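Omission of a single protein chain aside, the complex is shown with its protein chains in their original locations.
Chain naming follows the written order as A and B, and within any one chain the residues start at number 1.
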């Protein structure tokens, strides 16, 4: 693993408090040349599932060797471990609570996970409420200086996995759910383009139809194809099925919530 | 046009989703030395007019050769073009929907507009929902590496102009409107200092008076001159007439909305 100057931050800190800013101060105190990019600090408070989905969908858009720091950490200060996940192309730093479950899934053949216990790299050893600042920021900074990742702790294999919520197979179909509502009110599901392609391939003379609850929803190729205030589906930029209303907020207009059931059914 | 390392982003993405963060990942994957500054991601969803006003008022505060990327794009994925606008001092990248109308107005003598169609520079050619990531981010990055702007597409002259909402002349006055409510509740109009100066020059023995609807509003030189909860007008930092209540939210206190009519009348 080469040194990298690029560190991303993902958290549920929001931007109204100085939490993210202070982490940057700590990083730059150790490595003044680090380039720190906010992926987002808008994860819902304590929502490990949303954090896992967000980093899982987006880490691959960053340059090789980027260090991704993810701090959504309801167990901060308890005995849960701090981990460093090293793949072929990236490093990930965060609490051992499942925030990296999509990474484990996608990169399963080439993954090393360490329990970070080399406390001399920490800003404070007794940190109990802000380990983003006291543990993860300094470790990210030292890593970005090119220090061998093996010096930060011990190899573990019993890290916490929160199995990604993948869609379930139905007879002639798939059942997924709404995972995220974005800023535009679009409702993103856990059904991927690959899931849809596999389903279609299995039954070539059928066409897939999308249902949100009992409502059939037509599939479109771009937002601007949507007419009026009607609900449509699209394969979005993360390659997942998404519901939208053109120029309006689908989630509000159509009363869609995280967890709502979505089905894809093959019909002749 | 020289290479620039500075790229600004303006969008309606908000900061709760990873959209802006991912664009930065794509840019830095192509040009690790790029310096990316958020102008704002707080434009109201799909509000081309607000985006045009925001970039139009602020692009000039950035260093020469800055690449300004503006993604407010209700037509994403439709046949609307992606354009590159090159002026003497800056480059602008965004959808061809009028977001650069103020630039066309201010820089009219020295402007080249290209339809970006060199798809080999794109991250994905079939992008339909997130061209900020798939088209504009990579093109900005390649531009920032010093690639000749002419290689990105073909010169066009029929780009979309949304005429900036300029104030209308009245007999002995001007009629403008509220364009933007800022974070402090200040209400910014489309009447500029130049508009006021021209008006006054035309009638030297008269004094301009400001009216919001039928209400006469006194003009002050700084916010702290405002007394109590009274409404005042000021020439603001963008050289536009603005309404304020000192230490309070004028828009809320005085029920001011975008589109409200404002008049400047010359009186003896």
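In this text, contacts are C-beta pairs under 8 Å (C-beta built on N, C-alpha and C of every residue); 3 or more make two chains touch, one makes a residue touch a chain.
Please read all numbers here as calculations on a predicted model, not as lab measurements.
Undergrad: Return the single residue from A:7, A:39, A:55 or A:76 that touches the missing chain.
TA: Of these options, the touching residue for the absent chain is A:76.
Undergrad: Which parts of chain A are in contact with the chain that was left out?
TA: Within chain A, the residues that touch the unshown chain are 12-22, 24-26, 28-29, 32, 36, 45-46, 74-78, 127-130, 133-134.
Undergrad: Could you pull out which residues of chain B are in touch with the chain that's been left out?
TA: Spelled out for chain B, the touching residues are 5-6, 8, 10, 15, 35, 37-42, 54, 57-58, 61-63, 66, 182-184, 221-225, 234, 236-237, 242, 246-247.
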